[in-house]
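Selected chains from the complex are presented in situ; the others are not included.
Residue numbering begins at 1 within each chain, and the chains themselves are lettered A and B in the order written.
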Amino acid sequence: MPVGPRPPDVSVAGFEGPLDLLLELIEEKKLDVFSVRLGDLADGYLARVRAMATLPADEVSAFLYIASRLVLLKARSLLPSLSPATDDDEADTEEELRLRLIEYATTKGRAEALGDRMRAGERVFHREGGTVDLPPKGGDPDALAAAWLKVLAITRRSEEEVEVPGERYSVEQRTAEIEALIAEQPAMTFGTLLGERPTLGYAIVTFIALLDLYRRLVIDITQDELFGEIRIERKVRRMEGISE
Amino acid sequence: MTRSATAAGVEAVLFVAEKPVSRAELAKTIGAGNKAVAEALAELEEWYRGTGLRLQHEGDDWQIVTAPEMAPFVSAYLGADRLRLSSAALETLAVVAYRQPATRAEVESIRGVNCDQTIYTLMSRRLIEELGRREAPGSPFEYGTTWEFLECFGLTSLDALPSVLTPEGVRSDDAVRSQ
């Protein structure tokens, strides 16, 4: 039984993670996880990520990873020439992501079943003994030392865990910033947007914001060569007055 | 109505044991064969139906515990707290319980998020434990569930884990076993 304070387990905006968010989208739209074209979910997914007020930096990357794959799948379905370069690149296939979703759905079902049992509170108890009158003998000092080491290891981790949660960024806020910037200045690079020495979280939030702006046809993104500088340009609106 | 002498002996030994006892040790202590002990355990299991006790085992280690329906009374007597876990911790526990042994990387790949915190929470509540290191690059720790886990969830053994249908309609435990 726990005593003392414990750091809470973080869940973002009611989701246990990016796969959970994706499953939720599929359920909401009453789609079938086996047949849905995952690329079609890219827009809805980015919209949800954008709406999250703030994300802890280390969780953002998990959401970004799935976002980037959805966008890639969508791009491929629009431009068939973008098919994967090699078949070895299995991580990029739609089937792999689908299998992960299915496995996650199973895990979620199991977690719910365990949760039901936990809430029912029907635990069992063993006997610790205590009615024995014989003097104890045959203790193993090494087993005792090992138990002490185990306790120490767990205690040490609890001390390490008490760190203040890191920086938090809002994708929405960052999107608004970039949108304002691009309104004044028609082109810029990803590098300038990041500035000097960006943190990982900041880079990721900036990248999600760009994906979102791209989705909303506010900007164009180009990259001339692999690992080259990513250029961001204000999208020329062909027909004025069209809103999303 | 009467139990076999072996079953009575097994019951007495399990009653005084403060930790699970293997079938081989029971056989040696009682002076009976492995088969007789297996039968005695089955007899006890049957006998405890509808009583305040039940038989629990993990692999070949056996222990008498209280029946799960008696939890309110026993908790009241011992002043035990109720277990509370977040849904994130339950997800991590589900992966470890159904897939054990599982490494942190496996749990994270299934859940799609970092699981440091939830693994720590489950370890500090003694629901999961490090089983050893896997012979693989980086020698990651392998995790499995504990006796405490079986007790907290009122499971007689890992075979009693709730079986959940996968989206394909396959019983999830079968899906796992066939892996």
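Note that contacts are C-beta pairs under 8 Å (C-beta built on N, C-alpha and C of every residue); 3 or more make two chains touch, one makes a residue touch a chain.
Given the structure is predicted, the values throughout are model-derived calculations rather than measurements.
*Asks:* Although each chain type is displayed only once, what is its multiplicity within the complete complex of this file?
*Replies:* In total, the complex contains the protein chains as A x1, B x2.
Please note the rule applied: only the chains that are shown with their structure count from here on.
*Asks:* Could you give the separation in Å between the centres of chain A and chain B, each centre being the mean of its C-alpha atoms?
*Replies:* Chain A and chain B have C-alpha centres separated by 31 Å.
*Asks:* Considering only the defined contacts, which chain A positions touch chain B in the complex?
*Replies:* 1-2, 6-11, 16-20, 33-34, 58-59, 62, 66, 100, 102-118, 120-129, 131-132, 154, 157-158, 161
*Asks:* Under the definition above, what is the set of chain B residues touching chain A in their complex?
*Replies:* 15-18, 54, 56, 63-69, 71-72, 74-75, 78, 80-91, 93-95, 97-98, 109-114, 117-118, 120-121, 123-125, 147, 150-155, 161-162, 164-168, 172, 175
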